[in-house]
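Yeah, one chain of the complex is gone here, protein chain that is, but the others are all in their spots.
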Amino acid sequence: MNWFDQQVTRLTRQIAARTSRRSFLARAGLGLAGVAAAPLLPVARAYGASTPLDVAQDPGDPSQCDYWRYCAIDGFLCSCCGGTASSCPPGTEISPVTWIGTCHNPGDGRDYIISYNDCCGKSSCNRCTCNRNEGDRPIYQPAKSNDINWCLANTSNAYHCSLAVVIGVGSAG
Amino acid sequence: MNWFDQQVTRLTRQIAARTSRRSFLARAGLGLAGVAAAPLLPVARAYGASTPLDVAQDPGDPSQCDYWRYCAIDGFLCSCCGGTASSCPPGTEISPVTWIGTCHNPGDGRDYIISYNDCCGKSSCNRCTCNRNEGDRPIYQPAKSNDINWCLANTSNAYHCSLAVVIGVGSAG
Amino acid sequence: MPLAATARRLMPLVCALGLIVSTAPAVADTPALPNEQPRVETLPELSPHWFLVNDFNGPGTMDSKVYLFDADSGRMLGMLSTGAWRNVVETAPDFGTIYSPETYYSRGTRGERTDTVTFYDTRTLSVKGEAVIPPRRASGLPHRAYSGRSDDGRFVYVSNMTPANSVSVVNTETMAFASEVETAGCAMIYPTGTRSFAALCSDGTLQNVRIDDNGALAERSRSPRFFDPEADPITEKAIRLDNRWYFISFAGQVHPVDVSALAPVPGTPWSLLTKDELEQGYRVGGLGFAAVHEGTRELFVIVNQDGPDAHKNPGKEVRVYNIDETRLVRTIKLVADAGIIAVSRDASPRLYATNMGIPAVFVYDATTGAHLRTIEGPPITPTFVQVP
Partner (left out) sequence: MPLAATARRLMPLVCALGLIVSTAPAVADTPALPNEQPRVETLPELSPHWFLVNDFNGPGTMDSKVYLFDADSGRMLGMLSTGAWRNVVETAPDFGTIYSPETYYSRGTRGERTDTVTFYDTRTLSVKGEAVIPPRRASGLPHRAYSGRSDDGRFVYVSNMTPANSVSVVNTETMAFASEVETAGCAMIYPTGTRSFAALCSDGTLQNVRIDDNGALAERSRSPRFFDPEADPITEKAIRLDNRWYFISFAGQVHPVDVSALAPVPGTPWSLLTKDELEQGYRVGGLGFAAVHEGTRELFVIVNQDGPDAHKNPGKEVRVYNIDETRLVRTIKLVADAGIIAVSRDASPRLYATNMGIPAVFVYDATTGAHLRTIEGPPITPTFVQVP
């Protein structure tokens, strides 16, 4: 178990201890995954609501597979399904657990930690299929695996589309 | 109500009277449909088992939409799904009610009455889509309508594919 | 992909939940992008150019969908998962609720069957409740007239076929099944007021059924025979304007029927196609070939040139008629074959055109016929387009 896994596991155990409805997480042991971010800051950029500054800092089209945040995604882009890169389409449920990638933002030269939460509870949106595997790891390393249907902990495991949410800045590595 | 409908209705009432498991038919009233043939004769032609005589009399490729029997079909051809023009793929159920067409056989110059039974209980085969509408009529004339999911009277209305069964010779009309 | 060299290595650092915040130096001078909170969208205010696309989903008919799009932006706004055998949905008069007739089996394609009318909040596209209805809902190639809604929104009607014909009545206020009304020999549903609906009969008549405030059968009536189902049958693809239904025959005859009273009163038929055109093979055709715009009193009809038996073929031409003056006003040339059309209700109407075999919806200016936009699918087997 490497440092990354230890961090994720530790974090998740903290959540599990605090959140009874996430009690399943306490059982997850070594195979634990990334966790959706709790409220921190308002969403800076929604589809069609970007300012010029935003575009310079967060360049590219979130409805295209080559958008920088999608470097480790495998799924349908929520930006094409009624959501944005960080918001699920109406009537779906955000996956509380997910996988994590690190993507380079050409707008500011930083690497960001991206949480690829799935939006759940409806069948496949089926639009804007995007499969990029930078840093993707096999399923026995679930925190880094984009093959997994991360709706596994939702009320329904029907998978609709995937987000790419900025949850932190990584080292320039 | 025309003569055709009257015949179908009368026939079906006879069956309904004789067959308790078809009791739903007794309710059908004016809107009654064609009925699958009971055992009469062995099937003369199965896919890949035709003799030269058969081919002369029953020309064409049952896995192609332009096969003469398909003149009023709308669905997936069972010949492409593990069945033949007159046999359902393994594990499916023949629809006991269906729609009827009249097709001209270029092999012997006759017109034949064709029963387009559906094969039911599995999801769409999805191969060899074929939509021909010769003589097709709206749904208020169900005996002649190929729009209806004829699995409506089966244990499951999952529609898999459609047959084209010879059930009689029509007039050359 | 250009980012591969940098992003390939997984950084040994995670900021999940913001409990750990990186202090890595910013590469640029700008502040770093803020951390985000994922959220679920709700829909903005209804726009007259929104439209629903029912997706039959040919490759997975037990897993049908309804997509919502905005024709002005071309964006998908959301989706419903609507079980097996999609026909159409009904919507509340204010579009605040979507009523969806659905079919489920306990094991997908087998096991116990449950039919429902499911109630979706349009703003959130989430389930508000469901009414379990008799497991006899009609299915097959989708038709608009497999369901209907009372003019005041109080009742939703769902067509059954076993093959006996009946209608399940659902009360939208109580979200509960109200009654099943038999319509022996008559199929489909054509709402005719706040407490009545009609059905087309195989003998060339129209049956009109009145229900009471509880949704139970009150009385019936039947029109005189107004079309010949052998010589020139009318299709199921009728349109309604005010208190009149307009049924269109294979040969393009329009049969108006007044449904103001319980007994339907057929009017004088008129023709969409000239004798010459019929001889040249022109026919109306498609899964949903007719639409109407109330404001302009215009009837939109898809026309092909495939001759007899072409009543389900798509066409590349939409003819626009003034329905009161029974005359051709203009013709719209489409950029792709269409078997299904719908027209938005507003004063700048859009014409939506699609076809089950083409995974795209084409948006036209319904007035000028100009092709404004193509919205690529999925939906992959678009069937009915519906407008708020």
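Annotations for the structure displayed:
By written order: A, B and C. Residues from 1 in each chain.
Assume a residue touches a chain if its C-beta (ideal position, glycine included) is under 8 Å from a C-beta of that chain, and two chains touch if they have at least 3 such contacts.
Nothing here was measured: the structure is a model prediction, and the numbers come from that model.
Here the chain not displayed is in touch, across the complete complex, with A, B, C. Checked against the full complex, the candidates A:Ser79, A:Asn105 or A:Ser124 give a single residue touching the omitted chain, namely A:Ser124. Where subunit B meets the chain that is not shown, the touching residues are 2-4, 7-8, 11, 14-15, 34-44, 48, 56-58, 66, 68, 71-72, 80-84, 86-94, 100-113, 115, 117, 119, 121-123, 125-127, 132, 134-135, 137, 144, 158, 160, 163, 165-173.
For subunit C, the residues touching the chain absent from view are 4, 8, 57, 59-64, 81-84, 102, 104, 106-110, 114, 116, 118, 127, 130, 307-309, 378, 380.
Subunit A residues in contact with the hidden partner, per the touch definition given at the top, are 1-2, 5, 24-25, 27-33, 74, 97, 121-124, 126, 129, 131-142, 146-150, 152-153, 155-159.
Note that only the chains that are shown with their structure count from here on.
Comparing the CA-atom centres of all chains against that of subunit C, the greatest distance is found for A.
One finds 35 Å separating the Cα centroids of subunit A and subunit C.
Computed centre separation for the pair subunit A/subunit B is 51 angstrom, with centres defined by C-alpha atoms. If you average the Cα atoms of subunit B and of subunit C, the two centres end up 29 Å apart. Multi-chain contact residues of subunit C (touching two or more other chains) are absent.
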